[in-house]
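I am attaching a structure below and will ask some questions about it afterwards.
Complex shown without one protein chain; remaining protein chains in place.
For reference, chains read A, B and C in written order, and residue numbers begin at 1 within each chain.
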Amino acid sequence: MNHPLSEEKVFKDPVHNYVHVQDDLIWSLINTPEFQRLRRIRQLGTSYLTFHGAEHSRFSHSLGVYEITRRIISQFERSSYTDWPPEEKQVALCAALLHDLGHGPFSHSIEEAFHMNHEDWTCKIVLGDTEVNKVLRREGEDFPEKVASVIRKDYDKAIVVNLVSSPLDADRMDYLLRDAYFTGVNYGTIDIDRILRMLRPFQGRVVVKESGMHAVEDYLMSRYQMYWQVYFHPVTRSSEIILRQIFRRAKELHQEGFHFNFLPDPLPGLFNRDLTVEEYLLLDEALVQTSFVQWRREEDGLLADLCSRFIDRKLYKYTELEMLDMEIIDEIRRVFRELGLDPNYDLEIDFPTDLPYDVFRPEDDSKKKQILLLDRQDRLREISEVSDIVRSISGIHRGKYHMYYPEDKLRAVVHMLPKDIADLFNL
Amino acid sequence: MNHPLSEEKVFKDPVHNYVHVQDDLIWSLINTPEFQRLRRIRQLGTSYLTFHGAEHSRFSHSLGVYEITRRIISQFERSSYTDWPPEEKQVALCAALLHDLGHGPFSHSIEEAFHMNHEDWTCKIVLGDTEVNKVLRREGEDFPEKVASVIRKDYDKAIVVNLVSSPLDADRMDYLLRDAYFTGVNYGTIDIDRILRMLRPFQGRVVVKESGMHAVEDYLMSRYQMYWQVYFHPVTRSSEIILRQIFRRAKELHQEGFHFNFLPDPLPGLFNRDLTVEEYLLLDEALVQTSFVQWRREEDGLLADLCSRFIDRKLYKYTELEMLDMEIIDEIRRVFRELGLDPNYDLEIDFPTDLPYDVFRPEDDSKKKQILLLDRQDRLREISEVSDIVRSISGIHRGKYHMYYPEDKLRAVVHMLPKDIADLFNL
Amino acid sequence: MNHPLSEEKVFKDPVHNYVHVQDDLIWSLINTPEFQRLRRIRQLGTSYLTFHGAEHSRFSHSLGVYEITRRIISQFERSSYTDWPPEEKQVALCAALLHDLGHGPFSHSIEEAFHMNHEDWTCKIVLGDTEVNKVLRREGEDFPEKVASVIRKDYDKAIVVNLVSSPLDADRMDYLLRDAYFTGVNYGTIDIDRILRMLRPFQGRVVVKESGMHAVEDYLMSRYQMYWQVYFHPVTRSSEIILRQIFRRAKELHQEGFHFNFLPDPLPGLFNRDLTVEEYLLLDEALVQTSFVQWRREEDGLLADLCSRFIDRKLYKYTELEMLDMEIIDEIRRVFRELGLDPNYDLEIDFPTDLPYDVFRPEDDSKKKQILLLDRQDRLREISEVSDIVRSISGIHRGKYHMYYPEDKLRAVVHMLPKDIADLFNL
Partner (left out) sequence: MNHPLSEEKVFKDPVHNYVHVQDDLIWSLINTPEFQRLRRIRQLGTSYLTFHGAEHSRFSHSLGVYEITRRIISQFERSSYTDWPPEEKQVALCAALLHDLGHGPFSHSIEEAFHMNHEDWTCKIVLGDTEVNKVLRREGEDFPEKVASVIRKDYDKAIVVNLVSSPLDADRMDYLLRDAYFTGVNYGTIDIDRILRMLRPFQGRVVVKESGMHAVEDYLMSRYQMYWQVYFHPVTRSSEIILRQIFRRAKELHQEGFHFNFLPDPLPGLFNRDLTVEEYLLLDEALVQTSFVQWRREEDGLLADLCSRFIDRKLYKYTELEMLDMEIIDEIRRVFRELGLDPNYDLEIDFPTDLPYDVFRPEDDSKKKQILLLDRQDRLREISEVSDIVRSISGIHRGKYHMYYPEDKLRAVVHMLPKDIADLFNL
């Protein structure tokens, strides 16, 4: 059911120029405290320490995902495609807008440190005692559950799930454009107008007209470059490592009964993995940054040092490993311990593809993760069957092992380091 | 004295593409905790509540100002202009980089609320017991004082002051471009390459070659539009009003001995107007946001309400006043009090030109604030003598009085409001 | 009557990204020889001699005007505004597409030299025995006349005329953006999305919602800058002067019975001012350039010299006059004659505002040329009543008198020139 606003509202957006809000439901959702919280969560986590422009929030990204979804559906409606169920517009728009609602501060790191999952939290917020839930229930008592099930990917209208979550969905298109814009890296420029014009609802999926193949190739190549230039940037990885170490150390200290000078709600609950929805919503990146600023002055030297490194950007250095030889790693750890270093904090091995980002790999997945091309005879083909370039990209694993370490601490003991180990660290 | 880096370092910047660092001094300054703190201060304060892209920091702006200054000096050096003193390069670059170092969180509002001045703090940080000061002293014991005096505008080489602070300085050029980029408003696009190419050092000033007049006109017109479209946007003004009210209320409560559940350092010192440099450096926007998030749960209803308004973006509405009639205002205040509203918090009169931004007005100022054109016969003329469009702009005062108020509170008593007053508020 | 294409066609356009063609009528018009001829007419005439990127054609501009008109009407239809007559869509789109059809090569100069008018020719082509006419008649026998009358501005539905021809019409918006893009001058950037969103059909006119005032101000300021930076650029003026001199000289020679080695159809008819529509359509800028290339080798020294100047870009120099003193001009002409120069060709006085471009001047014109703002109470106000900046701009006359001359010829006689005259020419 639509409740059009008396007058369309717009948000000025550097990426899409304007985000158009035409329905009171969307407007009300944007104005809930839960959605406004996304202003205090960065879209790219710690990347701002590598690319100083990357301060953009999940709030702006969420508006962008909503806007792209709106444009796709609007094109489907204009063209009266019979495979698009028009009554699903509202649930699709709401799911697009709200899909990131459960992200915590520095999402990937905090999820790893505290074994959480942002999708679960999104559903809890949508279904819990929140403003967002109240607004959604105006559409019907079962409406929050519908939105949640799109987000959980088990909604019974598969095309709605496909629209909001697929290798060529509004989410990925927005973040590619947005992250390119705010980092200033120009690899992410894609011809979104052309891609959108080429999308078709077809038998419960969103597919691409065959003549749009080159635009999709370009999109996948842009994504490929953004992964290696931005998302897996070693400096960003270094800051994420320190972030996780801080979380780990703070949790250890808390469990050991350490007295923090600064430990506001809901941090104790976070450490105990016992958070209500209300408490969870108090978590944001301002709180995390403030804690780290304050913890630079805590008595625990390790915690204070790690927080200084993060806040004052004295990150770990890294060195590339030709291969991952566990014997060598064990030897390094042993030497570290001998020299008074702590191998649990002073050494981290990192392999970027561990990250929960997905590069498109047609072979290892079910049909849902494929991009399908629709030819003039209404036949579907998976894009890598048709495109040499996509086939070439999809087989490539470029990740390399890196070893991260505090250079100052190693330099202090460099004269005691065996030469072969010193060489590994370029000391 | 130059200490070139073994290899030039660059920062990827969306506005200037790359920021180039060629000297170890600059590199070391960027890596001090005091400079890194600027990552946690937004360039545009509360504007992100109006333009969601405007999350960019003073860190990125400061790099931009440095980069523009570097390019100007580099052009001066390449052309071997005799009016440029080459030995002043380092002091000019350092002053450009550090000129915003003393900004606090939501600078304009906090300065007004606590009677501080960011320029004073910049000088205190430059001259105090800080990392920045240590790095600067590598250039000589008097070097910090030199940099501070450029920032205070009393350095004895006037041209250095003029380069860093004038109506056409690197500061203004960077923020115009940067704010336009991050808000997405395209009024700020200026031909900076052309302007830079037209600048000349001349008799202790930076002046503009006459043939660059149109580019300067365009710059001033862009600035004019940015003021009205962005800097004075009524929604931004509303958020600044609430911000100042929060600061005011918190200070009142603190002075009354109210017990805050959340009041970390250095907030008590801030309320008492008694901050050391070390404490001041703990202040940033993450702390302010976190405090407001927490204060939403404090016992004082007014404080909690104001903090909710700011954090959850339930701002005051506004209405335009045809003229400022103090009798009417007094009457409104009286009625407010009768109805249980608090005119000190529920009503604010605002006139945008009160803001500490300067629109170029040649007539009301000394020569230092003028833009001078240099003709082929080496004669100087103030630009508004030559340019009709500048003359036209400079006389215009467009500010209007606005009345800001909490719409929900007024709606609750609307049946008791005299009709003429209700009309004023469009109720 | 609409005849939708089975599938929308698009043109890739650097300015609007895509131009969308949805109706067979528009598609057929674009594919007529008369419309394709516009590929061989530059949008900015001789400006490519000043700005080497400005080679864009009236073909691309016409597509752009069509596209903007299509977007405006589409917004009117989406919003179901009652003041827009939906049955006028086709005539409006055709008039928008075809409004420049009658432009000749280097339009402004050739019109002046041969007393022609491109609007007349547009109507002749629309109404004559042409492919365009045949396509238009598919819509009805009176349809070509309807389109012609919109172009002549006497169509009985005033709003259609207003849409296609007004101070804020699709024509001006497209050329501002397009000329800025192709010259590379960034003064022409306007927020066209916002302007289009603010347009309303209202009582037989297209007006602007009051809240769009700043966007219109910006548009008018951009236009102002483009006039002075691009359209009135003295180097372009110089090339136009030489162009007119070539036309003048060739016509003189033709009337004197001179034998041209190169004089293909329809040049004789052009010189005799006796051209059929069929002949007129043979005229394009390729023909004019080819003629000039060939005429560099004609026996008449003056014609050959002028053609070399144009083709090889050896343009006249210019000097600015403080004021226009006819006594001085007459004295110069006398001296020129004495020294064997030809004052009819070796001296031209130019005053840019003579050009048939219009700067917005609210005071000197009927209501049709005004930009009207619509406030919330449905009152209309002329923009300069409300906007200080528009009022400021509209009064400004910046044109200056320039004297153009062949520098080489003057240098050859410089020793015989009286000093005061030599000074005027900076010799």
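Simple rule for what comes next: contacts are C-beta pairs under 8 Å (C-beta built on N, C-alpha and C of every residue); 3 or more make two chains touch, one makes a residue touch a chain.
If you're wondering where the values come from, they're calculated on a predicted model, not measured in any experiment.
Asker: Can you say which of C:Leu282, C:Ala304 or C:Val414 touches the chain missing from this structure?
Answerer: Answer from the full complex: C:Leu282 touches the omitted chain.
Asker: Tell me which of A:Asp100, A:Glu119 or A:Asp191 is the one touching the absent chain.
Answerer: Checking the options A:Asp100, A:Glu119 or A:Asp191, the one contacting the hidden chain is A:Asp191.
Asker: Which of A:Leu321, A:Ile349, A:Ile389 or A:Ala422 touches the chain that is not shown?
Answerer: Residue touching the chain left out of view: A:Ile389.
Asker: In the full complex, which of C:Val185, C:Met221, C:Leu303 or C:Ile332 touches the chain missing from this view?
Answerer: Looking across C:Val185, C:Met221, C:Leu303 or C:Ile332, the contact with the absent chain belongs to C:Val185.
Asker: Touching the hidden chain in the complete assembly: which of A:Ala158, A:Met221 or A:Leu380 does that?
Answerer: Answering carefully, the residue with contact to the hidden chain is A:Met221.
Asker: Based on the whole complex, identify which of B:Asp129, B:Asp142, B:Asp193 or B:Glu278 touches the chain you can't see.
Answerer: B:Asp193
Asker: Just the residue numbers, please: which parts of chain A touch the chain that's not shown?
Answerer: 185-187, 189-191, 214, 217-218, 221, 224-225, 228-229, 388-389, 392-393, 396, 398
Asker: Which parts of chain C face the unshown chain closely enough to count as touching?
Answerer: Counting only chain C, the missing chain is touched by 11-15, 17, 31-33, 36, 39-40, 48-49, 51-53, 55-57, 59-60, 63, 181-185, 262, 264-265, 282, 284-287, 289-290, 293-294, 308, 311-314.
Asker: Footprint of the hidden chain on chain B, which residues?
Answerer: Interface residues of chain B facing the absent chain: 10, 17-18, 193-194, 197.
By definition in this document, only the chains that are shown with their structure count from here on.
Asker: Touching two or more other chains, which residues of chain A qualify?
Answerer: Counting only residues that touch two or more other chains, chain A contributes 17.
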